[in-house]
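With one protein chain withheld, the remaining protein chains of the complex are depicted in position.
Each chain carries a letter (A, B and C) given by its place in the written order, and its residues are counted from 1.
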Amino acid sequence: MSKPKVHHYEYDVVIVGAGGAGMRAAIEAGPHAKTAVISKLFPTRSHTGAAQGGMAAALGNVEEDSWEWHTFDTVKGGDYLVDQDAAEILAKESVQAVIDLENMGLPFNRTPEGKIDQRRFGGHTRDHGKAPVRRSCYAADRTGHMILQTLYQNCVKLGIEFYNEFYVLDLVMTKVDGQERPSAVVAYELATGELHVFQGKSIIFATGGFGKIFKTTSNAHTLTGDGVGIIWRKGLPLEDMEFYQFHPTGLAGLGILLSEAARGEGGILRNASGERFMERYAPTIKDLAPRDMVARAMANEVREGRGAGPNKDYVLLDLTHLPPEVIDEKLPDITEFARTYLGVEPYTEPVPVFPTAHYAMGGIPTNVQAEVLRDNDTVVPGLYAAGECACVSVHGANRLGTNSLLDINVFGKRAGVAAVEYAKTAKHVPVPANAADEVVSMIEKVRKSKGNEKVAVLRKELQETMDKNAQVYRTEESLNEALNDIASLRARYENISVQDKGERFNTDLLEAIELGFLLDLAEVLALTSRERRESRGAHLREDFLARDDEKFMVHSMAYLTDKPAKKPGDNIKVGWKPVIVTNYQPMERKY
Amino acid sequence: MPTMPAGTLYRGKVGMWSWVLHRITGVAIFFFLLVHVLDTALVRLSPEAYNAVIGTYKTPIIGLAELGLVAAILFHALNGVRVILIDFWRKGVKYQNVMFWIVVAVALLIFIGFAPRHLAHVFG
Amino acid sequence: MATAVATKGTEFEQMGAVPTFQVTLFVRRFNPEDGQEARWEDFDVQVHGTDRVLDALHKIKWEMDGSLTFRRSCAHGVCGSDAMRINGRNRLACKTLIKDLDITQPIYVEPIKGLNVEKDLVVDMNPFYQAYRDINPFLIASDKPEKERLQSAEQHSKFEDTTKCILCAACTTSCPVFWTDGQYFGPAAIVNAHRFIFDSRDEGAELRIDILNDKEGVWRCRTTFNCTEACPRGIEVTKAIAEVKQAILRGKP
Partner (left out) sequence: MSVVIEQPRSPRSRKGANWEKYGWMYMRASGALLVILIFGHLFTNLFLGEGIKAIDFAFVGGKWSDPFWKVWDLAMLWLALIHGTNGMRTIVNDYASKEAVRKTLVWALWGICAVLVTLGTLVVFTFDPCPAGAAAELLPSFCPAS
């Protein structure tokens, strides 16, 4: 097979990813700099569109509220691992972020006076935990959809250049004055199999999450963590990878998300014998405890044999005591999902649910300017990250509901502004002539391989070991098992082959390459989880049940090293980075 | 190069099939009308010519075809009213399905009222 | 009460035991690189009671023929990637449960109609997106408010239905008028124009009305309702089109 054709482009700002974060950045960058947005999906297919609940902002439209309370909730929700300066920015700029969206046309639900309506959401309180507060701005049960559509509409308005169904597979780093500097990204065009090198003064990564390392997940098939994986392979660190949020109410077996609103409206979790088990775990607020606590309780019920269903592997979300009108009016999406996908009628039958891998708190470390860090405090000039792929860290050890849609808007915007600022004065870093070589060999290796391992088989095994060993409950032992499994999968990955050898729309090939990123990230996640020997937020170590502020009130920073891995994980170095504390000293997390 | 493979027939519902019928009946009526204007124009030529041509309208075969024509006009006209209601009546969209069956029913009723009488004229 | 719930629980223990069964899928295949015409290929797939057509396609791709090509992402009907013609009707593969189809018969799966097929179930969506972009799908407003623009719940309700669109193209490619020459703007573009024409904050209604008054605009719609029936988001597409027609007749929203 001939070498693929390579095209070259020159832009000021190159944005990888057209989800909420990427397009919010594009809207800032587009009018002021020559901007390209590269996305493996058509923009409106990005997973931001799946978000239902809402976007937090202390507008105070229906109840008194303040950004300061919001900051506190975010810090506490994140089990004090949040960088508090970043959380302050998030909360302060939330109001403008919502107003921006409204002014761009987002059809928010309205109060009787015509202002943006707000509703309650888990963990958001007034006056430092005194009572729940209405802080979530929403558009019915499709807030994420409306954000994604509105941002795309405004990109169309601004005439932003998109390269859709282009898979970015590599970041080109060029050595300038002895320093590795980002100069371009290399993308594979799905339609033709040709390669494209996008040179940019500023490069923004906004590639979203990587839920597909798990089997049960609310994430899309395409959320394979490519962007995070690319950064990782360049030897740059990843922060807080052990913190992965499991949402309590995913449809059992499928992982499709049922919004927290289900319990907000009075839904009750029961085990096989019909017991309301949350009474045992959180006697006062029961089913409305924070996500990490509820997920843990559910997993425990199943583990101790009280799960429902033929395999006793899920619990039940009971809505049958709610009047059908309430279900219809308040929870239409949930009812529809339950009916469509499980054939369960929520009026009369309880819905099988189980925690589902939902959100990566960790990712590419950045400062509050969205600049990517090469260690605890040195920035990589010209490289930015925003959205779920980044770790600013505003979510710490556990993200609050509605804070992610906020995150993508606030830090997406900041990334765009900073990227333009930088591009105004910076010069292009030269791109080597052979910039695409690495991707060429990556592709040709898979395409030409005569191996006998199948992508789908390896991926399934990876997801199964992650669900078994690195999910809600973790121990030294389970994490080592995961690491061993990943190591052997990695060996088998060398022997992988694809059936489709074609150039055009070769999704078979891309699934193989995506699996490579999944393996990398799963390994980092398992390793950092092993190294964090405490329990905090979403990270629960059964062998270290307590939070250990003495030793672990720090972010983990994982680096890929050249060290040969004698034992699985040996090639990864884990460092630690202090948490920025401004106002709130760690306290016990009680609700 | 990309092609547009034929594939299966689209399985639309009454909306689609009523439109297909509306279109077919419209074309049928159109062609009939062309002929009908011409034959009627013969009255200008001479009574004999007109009567000769109109005579053929009274033969059983054309008589039956006329029955078809009336059916076509009935459907086209009533469905046309349905389309107009969809366009201008607020609730038209909601009841389009029901209205289709009403169109069929009314067309059938009128047709049943008309057909025996017409056949009696043709064959009687 | 407790016992009632308990029995419900035990009932459930049995209920989850969903049967697996075998179905035959006829998939319309086309590979631009093999020089052959499009053709049907059949696959026998073992599926679960809760499986969707997308799961069956994945089974084929992952276990039998890796070259089978289709778009998908979210797998639960919100991203709009996988509109295809299943048993002759446009649907999202991820929202179509196999057990809801007649499984004694083969299931026919083919690309949506009226757009060029690129490979298997993948079509060239560009003309579809172009029509969308042509209607100016963004808020046009000249004021520069400090805070949010006010809008009453009633004003909001006028266009809420059409904000649900996920640009899946199920509607446009079910439209017999669109099939004829692909020039018609199509229901999806009109739906998205409707979303702005009836938004009280928008000032571009006249412009969009003018655009859709085009030869290829709303007047080509023959009210066949295929679009409404195909829309996976339950948008009342034909109604929206009728409202746009009325707006054009009035010359304002």
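Going forward, contacts are C-beta pairs under 8 Å (C-beta built on N, C-alpha and C of every residue); 3 or more make two chains touch, one makes a residue touch a chain.
Keep in mind that this is a model prediction, so the values were computed, not measured.
> Please pick, from A:12, A:28 or A:79, the residue that touches the omitted chain in the full complex.
Going through A:12, A:28 or A:79 one by one, A:28 is the residue touching the chain not shown.
> From the list A:39, A:103 or A:469, pick the residue that touches the absent chain.
Hidden-chain contact among the options goes to A:103.
> For chain B, which residues lie in contact with the unshown chain of the complex?
23, 26-27, 29-30, 33-34, 37-38, 40-41, 43-44, 46-48, 50-51, 54, 57-58, 63, 66, 70, 73, 77, 80-81, 83-84, 87-88, 114, 117-118, 120-122, 124
> At which residues does chain C meet the chain that is not included here?
131, 134, 136, 140-142, 144, 177, 180-181, 185, 204, 207, 210-211, 213-217, 219-220, 245, 248-249
By our rule, only the chains that are shown with their structure count from here on.
> If you average the CA atoms of chain A and of chain B, how many Å lie between those two points?
Spacing between the chain centres: roughly 60 Å.
> Counting only Cα atoms for the centres, state how far chain B is from chain C in Å.
34
> Send over the residues of chain C in touch with two or more other chains.
32, 118
> Identify all positions of chain A at which a residue touches two or more other chains, and write them in rising order.
Nothing qualifies.
> Can you name the residues of chain A that touch chain C in the complex?
Touch list, chain A to chain C: 41-42, 44-47, 49-50, 98-99, 102-105, 107-110, 112-116, 139-140, 142, 145-146, 149, 153-154, 156-157, 191, 220-222, 253-254, 256, 270-274, 308-312, 316, 318, 320, 337, 340-343, 349-350, 352, 454-456, 498-500, 502-508.
> Would you tell me which residues of chain B are touching chain C in their complex?
1-5, 7-16, 18-20, 83, 86-88, 92-94, 96
> Quick one: which bits of chain C touch chain A in the complex? Just the residue numbers, please.
Interface residues on the chain C side: 2, 5-10, 12-17, 31-33, 49-50, 52, 61-63, 65-67, 69-70, 72-81, 95, 97, 99, 118-120, 122, 125, 129, 133, 136-139, 141, 145, 147-153, 156, 159-160, 163-167, 196, 199, 201-202.
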